[in-house]
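Step one of this worksheet: look at the structure below.
One chain of protein is taken out of this complex; the other chains stay put.
Up next is chain A:
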Amino acid sequence: MAEQAENPKHTEHAEHNEKIPTVIADRVDIVYRVNGTGAGRGSATAALNRIVRGRKAEQAAGVRKVHAVKSVSFTAYKGEAIGLIGTNGSGKSTLLKAVAGLLPVESGRIFTHGQPSLLGVNAALMNDLTGERNVHLGGLAMGMSREQVRERYQEIVEFSGINEKGDFITLPMRTYSSGMAARLRFSIAAAKDHDVLMIDEALATGDRSFQKRSETRIRELRKHAGTVFLVSHNNKSIRDTCDRVLWLERGELRMDGPTGEVLAAYEEFTGGRR
């Protein structure tokens, strides 16, 4: 990739001083506690037991701990695009949420430059509202000002291509196909310039032409902003966008290195190329 040539490879520690870190994860552990997983029989009494006896009874009473990320350390630098790979349930999304400050860590620390944002505006959008109102709502939810939203509105709609097949932006989002909705969501989320941007499986959606445009947009964001994290199961899109890859497996950081190397090892692990 032409992009890659411009970016110094992170492995060259000799140039350490010239690189500005944007995210530092220091032995991060993340544990989920899940209520109500008690083995069917007597789970109501188990709950009472938990209330009466407190924390000690948690284990016995059906609060299960899931150790999702185990002692992960890495440093990300300005200008890097980092891919996160790993089989399902290996802790990729959890790690990103913790970096964004949305999930508390059990132990360890995460330092970040500015406010990292997850490219996930969908939760703020409402299916019963028109695409137009959702663009405004989503923009405001991401912390853009009213003026910024107004300025970018046309750009967002054009980028999403929602209006290519007629005036769909004034229809409620529930009438969109899943692909159209995903395109609009990505367009809204990508409209803001982020210091650190994290993208979770967003590129798998949309048709081929939209995927191309998304990749271009991610490169742009990378140029303006600091660092881009990308979670994907599509090794090709990782190869096209990222110059460094973190491989998580069972919550542990198994490998961290240049895209080619890590992907080769990962493909061997998962049994062949995809």
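Operating definition for what follows: a residue touches a chain if its C-beta (ideal position, glycine included) is under 8 Å from a C-beta of that chain, and two chains touch if they have at least 3 such contacts; residues count from 1.
Just so it is clear, contacts and distances are computed from a predicted model.
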{"item": "Omitted chain, identified by the protein name its UniProt record gives, among \"Peroxiredoxin\", \"Na+/H+ antiporter subunit D\", \"Transport permease protein\" or \"Formate dehydrogenase-N subunit alpha\"", "value": "\"Transport permease protein\""}
{"item": "Sites on chain A contacted by the missing partner chain, in the whole complex", "value": "10-11, 13, 16, 20-24, 26, 32-35, 64-68, 70-71, 73-75, 89, 97-104, 109-113, 115-118, 120-124, 126, 128-129, 133, 136-137, 140-143, 145-146, 172, 249-257"}
